[in-house]
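For reference, the structure is listed below as structure tokens.
Missing here: one protein chain of the complex. Every other protein chain is in place.
First chain written, first letter: the chains are A and B, and each begins at residue 1.
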Amino acid sequence: MVIQNLINALSVGSVYALLAIGYNMVYGILEKLNFAHGDVYAVGCFVTYALILTATNPFIAIFTGLVVGFLLNLGVERFAYRPLRKAGRIAPTISAVGIAYIMRNAIQLIWGPETFSFDLKIFKLSHFKVGNTQIGTLQIYILAISIGLMILLSLALKYTKWGQAIVCISQSIPTSELMGIPANRVIALVYGFGATLGVIGGLLFCTYYQMIYIGIGFAYGTMKAWMASIWGGIGSLKGSVIGAMALGISEVFVSSYVSSNFRDAFVWLIFIVFILIWPRGMYPAQISEKI
Amino acid sequence: MGVIMKVENVSKHFAGLKALNKVSLEINDDEIFGIIGPNGAGKTTFFNVISGFNSPTSGKVFFAGKEMTGSNITQFCTRGIARTFQNIRIFSEMTVMENLLVGMHNRIHSTFFGVCMNTRKQRDVEKKAADKAMEIMEYLNIATFANEYAANLSYGTQRLVEIGRALASEPKLLLLDEPSAGMNQQETMELMKLIQGIRKLGPAIIVIEHNMKFMMNLSYRIAVLNFGELLMVDTPKEVQEDPRVIEAYLGKGEEY
Partner (left out) sequence: MYKINKRQIFGFVLLAVFCMVPWVINNTYIIKVISNAMLYSIIALSINLIVGFSGQLDFGRSAFAGLGGYFSAVVFTTYHVPFIIAFIGGALFAAFMGALLGLLCRYSSFDYLTLITIGFSEICRKVFEQWYSVTNGSFGFRTSRPSFFGFKFNSQQSMFYFCLVLLILCYIVIRRITKSKMGRGYKAIRDDEIAAAYSGIDIKNYKMVCFIIGSFFTGIAGAAMVHYTMFAAPTNYTIDESLIMLQMPILGGLGSLPGSIIGASVLTLLPEVSRGFYLYRLLFLGILLVILMRFAPNGLLGRHGIKDQIMDYISERRARNNGKPDKTNAEEKVVTAHGRNHEG
């Protein structure tokens, strides 16, 4: 039973991890709360869903969803975030809330507030048993994809020119501009890829729960990704995966051993206690204030 | 004459970097004390350590006759330290008047009840504080900007507001971190007179500055820091002629 729970927890965690990686990239670099992350990628997921309904090749549908998420966030960054980059912390957050509203309402107007069943049609879903424990192939895929993406991203950040540019910008935007890094373009790309990762995560989330609805954006996307990012450490890719796992584990274990009614409340409680004890997360990035 | 600030063997390390290394100093309560040194010599770190922003890795800080090692900024301020910053830090979305009133924070004694009921006592306290702030503004020649938002002021005026805010707290010791940065010759001279005037009002003053001429004319004594080490403390004249100081600034003679 414990092992079964653990396996479920890991797969829930790895779904959250994908959402969190995209979120944490933006969060770590600009230290801005991206309140619209979830709702932006939700649009991408819904586009994929709509295309799959029209019997398009699933890969084309997924690709279109990714591109839509990417472009959408580019636009959002250009119009809602970039002009506010120097405007303190409240204004960009509120602007992001505005974007989240727009996206949510757009989804609601186009697709409606209902829950739809969702199937990507590229994973063959089957289960196998190890002893008493049931493992779904999908769970393994999801775990593999999230860890793979995390490793890929860390390598890209470390060994590519663009990756290094991103790291520079996270240290200081003016200095990187002086070094000839096109900061605006790089930041826009980070937002774009953040949304793309979000769409991947969102699609896997929908596949895992076999449904898609408007809440995948905010309730699952933004909130869980945000929690996972802080739990693991702002700006750390490894941290976001571990934080997401911690989130998944606490969710599954709370709902099976404590109370499924109070699941969210308890997880929040655990989370709040945790960040009060480790305010910088498990893998903190070094930030110090200067006079 | 007495010692207002005493620093004993203070070191501050940042992850292996020795920003300050066993610095010992005594600052009298009636002097303008200068600190000079090349970039990265630990001057601002010294200010941070003696005002509670950082606590020293080792060593002791005494202020106004009491050991204050490890105290936080608020405790230092309550005891009588005020400072200005290298990069101006004023409350930009508040008026100049409010900026000075914030500086007076610990001198205004109002109760929560008094505030809610707007009692006569509360009104008197506020009135007195406003009068005092006006006095300081007049002294600094910024009274015309009293109701102006600080963000709209010129750089030089913002500096004055910052100094005004520090003065408003009636400090025993005033720390000025590069007050003449970004000022022209004439403004610098005016600032010098202003600082000398402030000294006569009461507080001891420690100044960090790069402008040598300014420092030599202003300070009674000067400390020279280099790579976190205290090179020497002496009168401006002695400091100016000391070969170690010249070396710290220009490098060793033989290398050229």
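As a convention for this text, contacts are C-beta pairs under 8 Å (C-beta built on N, C-alpha and C of every residue); 3 or more make two chains touch, one makes a residue touch a chain.
None of these values were measured; they are calculated from a predicted model.
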item: Touched by the hidden chain, restricted to displayed chains; value: A, B
item: Full-complex contact with the absent chain, from A:5, A:93, A:154 or A:256; value: A:93
item: Residue, one of A:106, A:122 or A:157, that touches the chain absent here; value: A:106
item: Candidates B:92, B:141 or B:217 - the one touching the absent chain; value: B:92
item: Footprint left on chain B by the chain that the document does not show; value: 51, 53, 72-74, 77-78, 82-83, 85, 89-94, 98, 101-103, 105-106, 108, 110, 112, 115-116, 118, 122, 126, 147-149, 152, 165, 169
item: Those residues of chain A which, in the complete complex, touch the missing chain; value: 33, 79-80, 83-84, 87, 89-95, 97-106, 108-109, 223, 226-227, 230, 234, 261-262, 264-265, 268-269, 271-272, 275-276, 279, 289, 291
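Heads up, the rule we're going with is that only the chains that are shown with their structure count from here on.
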item: Averaged-CA centre spacing for the pair chain B and chain A, given as whole angstrom; value: 46
